[in-house]
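With one protein chain held back, the other chains of the complex are shown just where they sit.
On to subunit A.
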Amino acid sequence: MDAQVALIDQLFDAGLLIETGVDGLYGRSGQFEDVISRFDALITSFGREDKAEVIRFPPGMNRAHFEKSGYLKSFPQLAGTVHCFCGDDGAHADLLQCLGEGKDWSAKQEMSDVVLTPAACYPLYPMAAKRGALPEHGRLFDLMSYCFRHEPSRDPARMQMFRMREYVRMGTQAEVLAFRETWLQRGRELISMLELPFEVDVANDPFFGRAGRMMKNSQRDQGLKFELLVPVNSTVSPTACLSFNYHQDHFGQTWGLKTAAGEVAHTACVGFGMERVALALFRHHGVDVQAWPRSLRRVLWG
């Protein structure tokens, strides 16, 4: 815990992150963003030959798609929905009065059609399914989005709003598993080039409640999720910087996504926690990028 506070304070002191008064919600300095964009370019250099289709969604998604995705079954505690004022003049006056008196002013707030994107790939599946069956050999997408997860923390590696870059593969079971295997290897090479210590381990998503306990065990038993972990705040519980996920036919079933042969499509993705990797770099190589090893600077800035 002390180590976490120390790291976040170091980042504030160095001006790399800027406090907003809410844990997990920070401004980023130009230097921090430069590291993110260089890492982003490095990912692209690893994935370029695959010719993924690039799509950038905004950090909010269609609520109807969110509801159908099953996210609320698994992670109700993390979701962030957008509510907006939908009242008349009288309700507006009530709102201002409550605000002035420091009371709850949310009475006339209504759920909008927008939900904050929980993972970069959530808006993708309904869009891909709408195109019809996958072509021969499936599809590959390149995504990045700010994502939201409601888990306030002083651990700088657990932000509430952060960027996730993803490659998402849709196809047959064999195709998507081969994709995941390729990225498990590339991910190791990539983080080695950043001169960071890491390990790859089987993992689970933070499923909610007792039912979630079973989902976690089931996910681990089946080896559906692997994470590439780098010590950021502590060596005891290192931080997942990359994740390699095989969804089986979960999204294929949910969205009616079919392969060229008419089978239910399988999907897999590799996710990069952009801020987490930047934080790992600052944690291991120091807050002054000019003092980073020359070899590492060459990898990032050429």
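We adopt the following convention: contacts are C-beta pairs under 8 Å (C-beta built on N, C-alpha and C of every residue); 3 or more make two chains touch, one makes a residue touch a chain; residues count from 1.
By our rule, contacts and distances are computed from a predicted model.
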Taking the list "Phosphate transport system permease protein PstA", "Phenol hydroxylase P3 protein", "Xanthine dehydrogenase family protein subunit M" or "Aminoacyl carrier protein", the UniProt entry for the undisplayed chain gives the protein name "Aminoacyl carrier protein"
Among A:L42, A:V114 or A:M215, which residue is in touch with the absent chain?
-> A:M215
On subunit A, the omitted chain is touched by residues 70, 73, 210-211, 213-215, 217-219, 221-222
